[in-house]
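Every protein chain of the complex appears in place save one, which is left out.
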Amino acid sequence: MKSLEIRLPGLELKNPIMPASGCFGFGREFSQFYDLSELGAIMIKATTPVPRFGNPTPRVAETSAGMLNAIGLQNPGLDKVIGEELPWLDSYDVPIIANIAGSQIDDYTEVARKISNAPNVKALELNISCPNVKEGGIAFGTDADVAKSVTRAVKEVSQVPVYVKLSPNVTNIVEIARAVEDGGADGLTMINTLLGMRLDLKTGKPILANGSGGLSGPAIKPVAIRMIHEVSQHVSIPIIGMGGITTVEDVIEFFYAGASAVAVGTANFVDPFICPKIIEELPAMLEKLGYDHISECTGRSWGKHEQIAYHRA
Amino acid sequence: MKSLEIRLPGLELKNPIMPASGCFGFGREFSQFYDLSELGAIMIKATTPVPRFGNPTPRVAETSAGMLNAIGLQNPGLDKVIGEELPWLDSYDVPIIANIAGSQIDDYTEVARKISNAPNVKALELNISCPNVKEGGIAFGTDADVAKSVTRAVKEVSQVPVYVKLSPNVTNIVEIARAVEDGGADGLTMINTLLGMRLDLKTGKPILANGSGGLSGPAIKPVAIRMIHEVSQHVSIPIIGMGGITTVEDVIEFFYAGASAVAVGTANFVDPFICPKIIEELPAMLEKLGYDHISECTGRSWGKHEQIAYHRA
Amino acid sequence: MIKQEEMKVINQKEIAQSIYELTLEGELVSEMSQPGQFVHIKTGNGFEPLLRRPISISSINPGKKQFTMIYRAEGKGTELLSQKEIEKSVDVLGPMGNGFPLNEAAAGSDTVLLVGGGIGVPPLYELSKRLKEKGITATHVLGFQAKEHVFYEDEFTKLGETYIVTADGSYGSQGFVTDVIRDLPKDFTVIYACGPTPMLRALEIEYGHKKLFLSLEERMGCGIGACFACVCHTADDPTGSSYKKVCSDGPVFRSGEVVI
Partner (left out) sequence: MIKQEEMKVINQKEIAQSIYELTLEGELVSEMSQPGQFVHIKTGNGFEPLLRRPISISSINPGKKQFTMIYRAEGKGTELLSQKEIEKSVDVLGPMGNGFPLNEAAAGSDTVLLVGGGIGVPPLYELSKRLKEKGITATHVLGFQAKEHVFYEDEFTKLGETYIVTADGSYGSQGFVTDVIRDLPKDFTVIYACGPTPMLRALEIEYGHKKLFLSLEERMGCGIGACFACVCHTADDPTGSSYKKVCSDGPVFRSGEVVI
């Protein structure tokens, strides 16, 4: 299994596969299916300072090779996450990446300050790209200056490295990526969901109570690959890639694009065993393709292959 | 068939179904399958001042419920389109919407001036959203000011109404839509393709010779619906909707979102009879849903239904 | 425990218009404990459709390791499911959720009513059989849109008194289940119900003061409690942040527990 170990800022990963935020809760449900210690890391559900109920239902709708969600950052709030969820997760040998969200910069810093003290939280994932909340979320992620400020503010208070989760709903993602790198980000995670909508044939109204929602799943994979390919060649911080991963081949494609680790989101709903399955299949796939270590795949799509070096564990 | 007639600036449509630009050539190939006069209109392949070969091959790659293309605006050039293609098309009773493209504003105005004189060209479609050319194309469609200028310039020289084709690869599509409306656009067509990429598992390199390409097909439908829903409530010019339409139900959904007519792109490749099939199925679907006229569907997803009025034929 | 299994199709037949009865076999059956639980089914290969479909367990045959479900083929997923032929396999995740609490009804002292609407009828069948085993003969009030959609009348009749009501009056009495219940002479002490939300709301209004158990429906993502797609507010905090998940806390709730 040596061939799968990856070292990234704050993270010593047994393997580069982790569930994506919001698609795995705080791990409890999946712990009935397999040992969470098998995972490279866990990106927990977005945490806000106070508990949130989120949006009215229906919150999900299906699309071709994808799904829309408008959960609206429902979460039990910072205190409960720190008091209950993280300690529970600490019984597993797996680093936690805490996804943090809020309506204003102070929310982010409050959550970051406190949650980064939890012993198993090894990195933060700054969610400036949630499309499903009225305030904050995506608004922070679509303006380079704002993205940079919130990154900087969080960096100042965080005890652990900070990864910034980028929204694909932008004209120029490289600009945002560079801004958050400038703001001190230790890494990027991308992509969050694309904004989408589905209407009911009978009523003409949106299927989601919230109107629009975030599109995830295989449908968005080519968009994710394109963005990671582009951004990875313009920043020098590593990228955790996500967006439509369902197979071990997809994982390789994300590495080729420029990712140094990947997260699996929607696919967990379809096959709760998907993460350990991919982890199991990875070594054989690497062997078949002739790589000794997964990190050799990073950035193969780039113009120049020398650039790969800094991503290596 | 009365229930399908739609009147839009420059266009008296027998029905609101037309093939999308680039997915139908200049109609010759499809004329072997059915009578082109059955169509509401035809959006012909992008025309540039001089002939273009386009990008190297491979130019297409498949994705989940979608495809990527990087044709690169291959076309026989303005003279040949005016001299051969349009006269040939004139033997059919169908309005032509000429998709015009270029690398600089002068290209657009040159094509617009000349092509808008062709008797069967009833409207122009200003392609400021092609993701597959180095210069021009999408660059014009991602900046509101530039989009406005090119719209204005084309409006000045065009003999027929001008529809502007919007790119979905932007942070704020409403802003661009308003800018082109300000610039004098008579209508909008949306959406063009999303930027995407696929990498080859063996080589790690992009499957498309061009690297990235435009994502079309069912995968992007929720993105199109979301954008049309939003834009249609912020402009007072009509929208011809497109992006992933494959069924009559999809057509209704686009109308609900705010479209006044629709174009079918990728689906023509899978089923060459798709346009006439949808046209045939539309009246029964309207009847089933309880509408007398297709225009009643426009904007059903909006907050207020009064707004529908101006879209009606 | 929830398991994932490729289960074998033992039988599939259309028992009413667009209504299919599907029997599957596999180890997973031994995990099924309560009536009212559901399974989460991958109806096609690949991404079309992408998500699983929740379908209630209608009857369980632990001896044969078989269970049956009854569903309406309407959308893409259920349509595909209806095409599964005998001997083929179906990807099932289950059993999911918490079903109808049997021990809330006591033989002798309780009079039990089961109320089903449309595709909410199926889980009541296993429930009624289990009640019977406990010595309780339930009364059934089953509502359907129209005659052609009625199913399992005989099966329920064998277990207890059964009233069929159709919205258009084409079979049984005309109207809603609540109309029928109002006219029933008996005084029920425990009611179990499954059906469309308006039906459940009506029952809650009229019979919320009794022991009433309602099986809810909600669009689901994961089906296991991880994605927060299927939450509802708790009744004691109707606008606050406390919640229940239909998939893992439900789908059956005691009336007054959650906002429906």
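We call the chains A, B and C, going by the order they appear; numbering starts again at 1 in every chain.
Here, a contact is a pair of C-beta atoms (placed from the backbone, for glycine too) under 8 Å apart; a residue touches a chain by one contact, two chains touch by 3 or more.
Since this is a predicted model, take the numbers as computed values, not measurements.
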item	value
In the full complex, displayed partners of the excluded chain	A, B, C
Touch criterion as defined above, residue of B:D93, B:D145 or B:D271 at the omitted chain	B:D271
Of B:A61, B:I115 or B:A153, the residue in touch with the unshown chain	B:A61
Residue touching the undisplayed chain, where the options are B:E12, B:E29 or B:E287	B:E29
Positions on chain C contacted by the hidden chain, ascending	46-48
For chain A, residues in touch with the removed chain	64-65
Hidden partner chain, residues of chain B it touches	22-25, 28-30, 32-33, 45, 50-54, 57-67, 69, 71, 74, 76-77, 207, 217-218, 246, 266, 268-273
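What we mean here is this: only the chains that are shown with their structure count from here on.
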item	value
Rounded Å distance between chain A and chain C, as computed from the means of their C-alpha atoms	36
Centre-of-Cα separation between chain B and chain A, whole angstrom	34
Multi-chain contact sites of chain B, meaning residues that touch two or more partners	64-65
Multi-partner residues of chain C (each touching 2 or more other chains)	47-48
